[in-house]
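One protein chain is absent from this view; the other protein chains keep their places.
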Amino acid sequence: MFSLRLALQSVIKEKWMSLLSMLSIGVMLFILVSVAVIVYNVEKLTARLPERLTVMVILKDGVTSEENKAVLAAIKAEPTVKVVTFVSKEKALDELRRSLKKDDFILKGFADNPLFDSFDVKIKSEGVRVDDVKRLIQKIKSMKAVDDVEYGEALMDSVYALKSGLRALGLSIGIVFVCSVTFICYTTVKILFYRHKEEIEVYKLLGATRWFVRAPFFIEGSIIGILGGVMGSGMLMGFYYYFLRKLVADIPMFTFMSIPVQFMYLLPAVGMLLGLGGSVLALGRLKY
Amino acid sequence: MFSLRLALQSVIKEKWMSLLSMLSIGVMLFILVSVAVIVYNVEKLTARLPERLTVMVILKDGVTSEENKAVLAAIKAEPTVKVVTFVSKEKALDELRRSLKKDDFILKGFADNPLFDSFDVKIKSEGVRVDDVKRLIQKIKSMKAVDDVEYGEALMDSVYALKSGLRALGLSIGIVFVCSVTFICYTTVKILFYRHKEEIEVYKLLGATRWFVRAPFFIEGSIIGILGGVMGSGMLMGFYYYFLRKLVADIPMFTFMSIPVQFMYLLPAVGMLLGLGGSVLALGRLKY
Amino acid sequence: MIELENVSKTYGGHAALSNVSLKVERGDMAFITGPSGAGKTTLFKLLYLAEKPDEGTITIAGCNAADLKSSSIPLVRRNIGVVFQDFKLLNNKTVYDNIALTLRIRGFMEREIKERVHSVLKMVNLRHKVDNYPLTLSGGEQQRITIARSIVGEPTVMLADEPTGNLDEENEKEIMRIFKQINTKGTTILIATHNRALYKNTARKVFFLEGGILKGEEE
Partner (left out) sequence: MIELENVSKTYGGHAALSNVSLKVERGDMAFITGPSGAGKTTLFKLLYLAEKPDEGTITIAGCNAADLKSSSIPLVRRNIGVVFQDFKLLNNKTVYDNIALTLRIRGFMEREIKERVHSVLKMVNLRHKVDNYPLTLSGGEQQRITIARSIVGEPTVMLADEPTGNLDEENEKEIMRIFKQINTKGTTILIATHNRALYKNTARKVFFLEGGILKGEEE
């Protein structure tokens, strides 16, 4: 097609400008996706946080088995609780021993079992908010037979704070970057438009439809957007293979990090949309 | 001045475009600085890593005090070693007890001290590379009286990998972003240039010096760069106050994070330089 | 073919055309003349639909300009050939590509384009310049290329605003000869000029415009 040819010619002729705008778009999309990946991973990591959280209810020494059962029933009745398991102090010692493995000689010297009876309370995975968990814990704590309740309060709080902070940050960065990418396409296409202003004037006089005049620019903006997206995907892959994989290998703490593959296909599409949007803005209404 | 007036008029007239380019520049500079801050913090954190690293040399059971002295002397002779302290197993038990605090009843049951004699070896803080430390450890390990050497090998390796990875990442992001910011200034000024093309033609015919024609554009590019930098600084401050401080309060692990204040002043300056650079590129040689 | 009824056009309070009515029949060749600032160019802008009149109705090439949707403006323009004093050729394209553009815009096949371009170039006597770039041609030659470009699409109407304003007498005569030839083939032509020499010796319709007011017409 004539429009496509014109667009390609123009991209090739203005290769430096096109390349630079693609690069800028690419890096912005890359950063955008990186932020999205971080948000996504934190979400994923924390989505099942209440579930993972085991609340350990430590019973007072010398609690009768009746009191014991009453506590068990009370906890079980809570709507947020999934499973409650009784862990006798003998079982707890066994577990400790197993976890110490070859260092269990430390325990050898004990005449008496120094541990306590306890309940392991598992929280439901869905529809449970941090506040619910806190309320539950407060309730259990107030029971007479209960000595103490242990759970990762500080951790949970901070993870949730981090999560909401990250969401806000991700959203604002997202908005700003979408604007920026559109703006870069806008300026690039606008410059091309000015370079071809005379030509466009003549086209209009000769009876070119608005579509005929604008198509090359739309195509051009889209090409720049797509290639920018491809560059972004490339950077993402490079980042993944040369940095993240190494990092994960070295610091297993980051194993949870994963980059959804869809992003790779999504980026060029997003780039195209933004490129097209920028071109449309750049050409405006285009008077006859 | 006439040039300054023209530049300001133009910024105000094209306020949307100017604003968007400032925003884009601002967010890019912000990201750039964030990366720099991360790199800076990791560097700071790891700079004294070998120093912090205490190598624990565990001696075989029943080593004579002569052998003991020989090992001490050998280790002391190493150029990378700063201090060597002998820790008898009694002292080690004391320390363990102290660190367990109120949970020290666990140790009560022990008839015998289950710990070992050992040396705490501190590495020099300056000019010591990870490889040197590794070589040292290998050497100590091969000594006859030594049972085992414990040190954070995995940690050290991964931190160093992370560090060099981050450096490379930071550098490449830095280069790309500097290009992008310059490019945004370039396109913005270029569009302004095209809008004023006729005017410039007339200016030249009337005998305006090249400087007179270009000054408004240079000023304009610089203004956009400076304000972009100011926006970046603003975002940085916002990020610092609303996100990082909260984060640090919640997760003390991040306490080490700090943002050097100089960045705040530096950003507008960097923005100005890049803006000016972009304008210079946009105007090119400017034929008479 | 061209008909204006009580057309007025005002630019920021200043009336460029006031209540102008005129009519050019199919196949005619007419002139609009008047001093500078009379409103000739404004009239032409209305005719090729670059501007809308404030008042009055305009009919050109069978279309009523007032009823026209803006998306059909290009289609009407394909029936109107325009020629300007400053040529408006694309200097980075060859003569061939400049003329072919008219047809490419309309989606013609390359083969037909070639045929048609060569036939109009023959008509303006510039077949040997087919691969030249416009700037290597003289003003008269460039204007002949512009005319070729405007007739290659076979418009029913031609509008020429000071077509010889940049040209010397010799070229002027040659251009007028070509216009007459095109007119003989049936195209309606309207020429704006303040050069009396252009219409002096022709027994054609001449409209006199001054200060935006039609002062008279002459056969």
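Side notes on the structure shown:
Chains: A, B and C, in written order; residue numbering restarts at 1 for each.
Everything below uses one rule, namely that contacts are C-beta pairs under 8 Å (C-beta built on N, C-alpha and C of every residue); 3 or more make two chains touch, one makes a residue touch a chain.
Computed from a prediction, not measured in an experiment: that's the story for all the values here.
Remark: the absent chain touches shown chains B, C in the intact complex. When the whole complex is considered, the residue among B:43, B:148 or B:201 that touches the unshown chain is B:201.
Residues touching the missing chain, restricted to subunit C, are 11-12, 14, 34-37, 85-86, 135-141, 162, 165-171, 194, 196 (touch as defined at the top). On the side of subunit B, touch with the chain left out of the figure occurs at residues 2, 198-199, 201-210, 212, 288.
FYI, only the chains that are shown with their structure count from here on.
Note on connectivity: the fewest chain-to-chain touch steps from subunit B to subunit C number 2. Nearest to the overall CA centre, using the mean of each chain's CA atoms, is chain A. In this assembly, B is the chain whose CA centroid lies farthest from the centroid of subunit C. Computed from the mean C-alpha positions, the centre of subunit B lies at a distance of 68 Å from the centre of subunit C. Each chain gets a centre from the mean of its Cα atoms; for subunit A and subunit B, those two points are 23 Å apart. None of the residues of subunit A touches two or more other chains.
Among the residues of subunit C, none is found touching two or more other chains.
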